[in-house]
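Accompanying notes for the structure given below.
A single protein chain has been removed from this complex, and every other one stays in its place.
Chain nomenclature is as follows: A and B, assigned in order of appearance, with residue numbering initiated at 1 for each chain independently.
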Amino acid sequence: MSPFVPMVQSTVVAATPLIFAALGETIVEKSGVLNLGIEGMMLVGAIAGFAATLATGNAGIGFVAGAAAGTAMALIFAVLTISLQTNQVATGLALTLFGIGLSAFVGHDLAGMPLPGMEGVTFPVLTSLPLVGELLFHYDPMVYGSIILLIAVMWFLERSHAGLKMRAIGESPAVAHSIGHPVVLIRYLAVMFGGATSGIAGAYLSEVQTPMWAEGMSAGKGWIALALVVFGTWRPGRVVLGAYLFGGVTVLQLFAQGIGLNVPAEFLSMLPYAATVVVLVIICRDPKTILLNQPASLGRSFYPGT
Amino acid sequence: MLRLEPRTSPSHAMAIASPVIAAVAMLVTGFLLFRLLGKDPVEAAYIFFVKPLNSSYGLGELLLKATPLMLCALGLGLGFQANVWNIGAEGQLTMGAIFGGGVALWLGDSSTWWGLPLMLVAGVIGGMLWAAIAAWLRTRFNTNEILVTLMLVYIAQLYLSYLVHGPWRDPAGHNFPQSRGFADAQTMPLLFDGGRTNWGFLFGLILAGALWFFSRRTYAGFRLQVAGLAPAAAAYAGFSEKRNIWLALLISGATAGLAGICEVAGPIGQMQQQISPGYGFAAIIVAWVGRLHPIGIVLASLLMSLLYLGGESGQMSMALPSAITGLFQGLLLFYLLAADLFITFRLRNVRTTGQPDQAPAAPVAAASSGGPGATPLESSP
Partner (left out) sequence: MTRYTRVLGRMAAAVLLSCAALGAQAAGPLKVAFVYLGPVGDGGWTFQHDQGRQGLEKAMGTAIKTTYIENVPETADAERVLRQLAADGNELIFATSFGYMEPLLKVAKQFPKVKFEHVNGYKQATNVVTYEPIFDQGFYLMGIIAGKMTKTNTLGFIGSFPIPSVVRDANAFILGAKSVNPKSTLKVVWASTWYDPGKERQAAETLMGQGADVLSQNTDSPAGIQAAEAKGKYAFALDSDMSKYGPKAHLTASTENWTDYYVQETKAVIAGTWTGNRATRWGLKEKMVVMAPMNVAVPADVVKMVEDKKTAIANGSFDYFGGPIKDNTGKERVAAGAKLPVGDYMSMNWYVEGVEGSVPQ
C-alpha cells in the first residue's frame, strides 16, 4: 500500500481540531479581542463532549455539549475582559489554567472509559472511488463540518453585513461605537463563538481523534491554534492551510522515523514547532502584511463610556 | 441602580485591597468546593494552607518552590510592564539549565571556586540567548513574541530530552536518561541546615531589589514603563521600541535562565529529562498577582508556592484530587483581575430617570484602563 494515502488521512484528522479552534479565534481576534485561553476551553469542551456522549451514546449531543461548555468558559472571559476591562492576555492565561484544572477535576472519574468513536460518512459513489475516495470522502462528519465552518467564516467576514460591522469594531471600537454599533454585544458574541468552536475542537479530540478522556489531552494544541491565526494573517483560508501544513509536518516527522531516518527522534519532533516559527517569520517579515490584516484594536480594552 | 464609572485617578487603597479581596474570594470558593466534595472545609483549609508550613522544613520548601517562580516572574513582570509578552519563560529556564548544567558536567569532579559562578553565568547566558531569538525575530522581522517564545519552549524541552538520552547520559547509569550527579562544588550552597532552600532564594530577593531600583530610578526603566503605559508618548519622546523589546526579553530570559540553573544546581543536582513542572508558565500568574511590582511578585510567588504545597498536602491527608491546585490558581487570577477593576473604576449608585439603559452617546476610548492596555500582537509601525 502506498503510504501517501494514510499520511494524508492522518494529517486531515490531526488538523481538524486545529481548524475549529483557529477559525473561532480568527473571529474573536477580528473583533479586537485576544483570547489566549483556547487550550483551557478545548479541554473543558473535551470533557463535556466526552461525558455527554458517554451518557447519551450520541456523538452529536457530545459536540453540542462541548460547544456549550466552551461557550460557558468563553463567557467568563468575556465578562472579565469586555465588561470588567481586565487585561486580555492575563485573563486568557488564567482561563487556560482554570480550564486545565477544571477539566481534570470534573473528569477525574471518567478517565479510562472507552467510547466507540465516530463512524465515517459514506458518500454514494464518491467514497468508493479509487484514491480520490480514499483521500477526500473517507472521513468522519466533523472533518466536513470544519470545511463548512471555513466557508461560513469566510462568507461572514468578507460578505456579510454583520461581519463587516465586526471588523469595523476590531479596527476601531471607538469609531464603531460612535456610529452606533453595539461594540460590547458584538464582542461578546464573537468571544462566545470562539468558545463554542474551541469546545468543539476539544470534543473532537475526546470523541473522534482518540475517543477517550485523559487529563491534559489537548497537549498544547490550543497554543498551536493561536499561532495558526497569526500564521494565516487573520484570513480563514490561510489559517486552514496552516493547520494542514502543521498537521502534515507532524505526520511527516513520524513517517521519517518509520523509514529508518537516522536522526534523533527529538530533533524530528521539534520540526513542527520550528516550522511554525520559520513560517511566521516569512509571513511577518513584511510589516505591511501584518498591519493590513491585524485588527488594529487587538488586545485593547474598550470602555464605552457612561 | 449601580453603575461603573472611571475614577479620576487610580485608587491606591484598592490597589492594595484587591489582592486581599481576591484571596478571600478564592477562599470562599474553596470552602464551597470542599463542601461540595463532602470534606470539612475548616479541616481542608487547615490542611491546604497551614499544614504545609508547620515545620521549619515546610517553610524551607515554601521558599524553595517559590524561588524559580520568583526569578521567572520578576523578569516577566518587567517585560509585561513594557508590553513585551514573553510567554516562554519555561523554555528560557530549560536553556539556562542546559547551559549551566553543561558547564557543571564539563567541570566534572574538579572543585574550583569559580565553577559555580561560571555555571550561574552560563545559565543566565543560556536563558538570554533563547530569549534573544524571540527579540531578534520581533525587532528584525516583526514576528510576534508570544508565539515565538512559546514554540521555543517545546524546542528547548526536546533538546534537553535529546541531551539526557544521548550525549549527556551517565555512562554508569545503565543508559537511563540522566546525567552524572554534579559534584558538591558544583551545587548551590544551602541557606539553612536541614532544608533545601539555597542561595537561589537570596538571588531572587536581591534581584527584586535591583529590578525595583531599575524601574523606579533609572532612565532605561522609565523608558520601559512609558512604553507600556503610553506607547504613543514613548514614540513621541523618541524612545526606541526596539531597544525596549531587546531589554525586556533579555532581562526576562536572564532571570528565567538563572531560575533554571538554580534548579538543576540546587535541589535536582543533575541533568534529567524534566526539570520544571511548569514554573515558567505559573510565573506568568505570579507576575500578575504581584501586580508586576517586584515586592508584589516576591509575595505572590510565596502564595503560589503555598498553593502547590497545599495541593500535595490535600492529596496526602484528604485524598483530594491533584487538579485542585490548578483550579485554585486559575480562580485566584480571575478574582484578582476582576477586583483590579475597582482600582481605576468605581461603582456609583445612579438614579434611574425613566430613560432606558441604552447605548451611551459619548464614546470614550479607554486607552489605558488599569495595568497595561495590552497590545500584544501589535507590531512596530
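The criterion applied here is as follows: a residue touches a chain if its C-beta (ideal position, glycine included) is under 8 Å from a C-beta of that chain, and two chains touch if they have at least 3 such contacts.
Bear in mind the structure is a predicted one, so any value in this text is a computation, not a measurement.
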{"item": "Touching the absent chain when the full complex is considered, from B:S18, B:S215, B:N244 or B:S313", "value": "B:S313"}
{"item": "Touching residue (missing chain; options B:E5, B:D40 or B:D109)", "value": "B:D40"}
{"item": "Where the missing chain touches chain A, by residue", "value": "1, 3, 5-7, 9-10, 13-14, 104, 107-112, 114, 117, 205, 209-212, 214-215, 217, 219, 221, 250-251, 254-255, 257-262, 264-266, 269"}
{"item": "Chain B residues that touch the omitted chain in the full complex", "value": "40, 42-43, 46, 50-51, 53-57, 59, 61, 64-65, 158, 161, 165-166, 174-178, 181, 192, 196, 263, 266-270, 272-277, 308-309, 312-313, 315-317, 319, 321-322"}
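The rule is short, and it goes like this: only the chains that are shown with their structure count from here on.
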{"item": "Residue ranges of chain B in contact with chain A within the complex", "value": "3, 5-6, 80, 85, 87, 137, 141-144, 146-148, 150-152, 154-155, 158-159, 161-162, 165-166, 281, 284-285, 288, 321-331, 333-334, 337-338, 340-341, 344-345, 359-360, 362-367, 369-381"}
{"item": "Residue ranges of chain A in contact with chain B within the complex", "value": "29, 34, 36, 40, 76, 80, 84-91, 93-105, 108, 173-174, 177-178, 180, 182, 215, 220, 223, 226-227, 230, 264, 266-267, 269-270, 273-274, 276-277, 280-281, 284-285, 287, 290-291, 294, 298-306"}
